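Now for chain A:
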Amino acid sequence: MELAGIFKYFYELLVSTGLPQVWVDIIAMVAAAVIIFGFLAVCALFLVWWERKVSAHIQQRFGPMRTGWHGWRQTIADAIKLIQKEDITPMTADRAVFYWAPIMCFVAAFAVYVVMPFGDGLIVSDLNVGILYVVAITSFTIISLLMAGWGSNNKYALLGGMRSAAQVVSYEIPMVVTICSVVLFVGSLSMVDIVQSQAQIYQWYIFRLPFGPIAFIIYIITGTAETNRTPFDLPEAEQELVAGFNVEYSGMKFAMFFLAEFVNMFTVSAIGTTLFLGGWQGPFLPSWMWFLGKTLVLVFILMWFRWTYPRLRVDQLMEFSWKFLLPLSFANLILAGLMKYSGWFNW
Partner candidate 1 sequence: MGIIKKLPVFLEKVPGGGIVTTSLDYIFSQSQASSLWYLLFGTACCAIELMATGASRYDFDRLGMIFRASPRQSDLIIAAGTITKKMAPRLRLLYDQMAEPRYVIAMGGCTVKGGPFYYDSYAVEKGIDHIVPVDVYIPGCPPRPESLLEGCLTLQKKVKRLKMQDWS
Partner candidate 2 sequence: MDREQLIKYIQDKFPGKVTLLDCGRVEPFFKVELGFLKEFCQAIRDDTTLGMDYLCNIAGVDSGEHYEVVYSVASVKNKIRFDFKIFPERENPAIDSVIDVWPGANWYEREVWELYGINITGHPSLKRFLLPDDWNQGHPMRKNWDAPDFVRMPEN
């Protein structure tokens, strides 16, 4: 069962009604936005629940048990509760900045999915600058964190915001350089092209690049740093900065940050799947299942990190990025270029 066929059928049904093309496009776009939003909302809720269960079982507990079977309704209850909570804006806060920060975070987290290849033909828009767009949009999250830190007019929040800015400046670079090494091999920025160039398992870039596994590990590390998760969760380090940038947020605004964090985690895993693990490519099962399966495995690895490792200190984080990851990723890029040029590994 390929979902792409179903969507195509509905699209053709829409065209056959004889509406002008502009209206067809608009309706299709809105429908796509709604579907993606719905999918991601459900996905984020599921991931929150899953994270709680994973953490619980790592720690020899059960996690949520009393709201539904093994607590499946737990995050829904949390979401409904957060909607009901009073929405506090501190008196000294910079109101506009404080108000827009979570919205921006939320929007940026969702906007990436325009170019996400969920399956064979399941992509909203196959931009020819796909991966560049992804890199650009994911950095938006940081601006929102900075806004939240500044707008709250709270010292802890400010420290958290500043930390996140510093963190992203240092981690974006090795990430982009690593992505470049993949792009170099593909010869295209389009997400669909990237996926299609790794049709067989030996063509996956984790195996095909000269130091594929290392590139993949660099990507995962930088991805963890991008999503502000342990061991890089400095912006919201609970034990140092209470709750970091979102210390003053309550109710719905906090829920936005909270959900955006999990959407971002999914994003990072999905991009990792696309770049290194062959995206939706795979035998027997429908393509979207392969994509989801691979992504969830990566998500699980991110969760595993979180519940195992302590947190790095802020200067050590920088040191690790600039002194270790950056040279390594550049070396990887240079080697990839040499390989591509010389024609080796060109299977």
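By our rule, a residue touches a chain if its C-beta (ideal position, glycine included) is under 8 Å from a C-beta of that chain, and two chains touch if they have at least 3 such contacts; residues count from 1.
Here is how the candidates were picked: all candidates are chains of the complex that A comes from, given by their letters.
Predicted, not measured: the structure shown is a model, and the values here were computed from it.
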{"item": "Candidate touching chain A in this complex, from 1 or 2", "value": "1"}
{"item": "Touching residues on chain A, where the partner in the complex is candidate 1", "value": "52, 56, 59-67, 71, 73-74, 76-81, 84-88, 238, 242-243, 246-251, 254"}
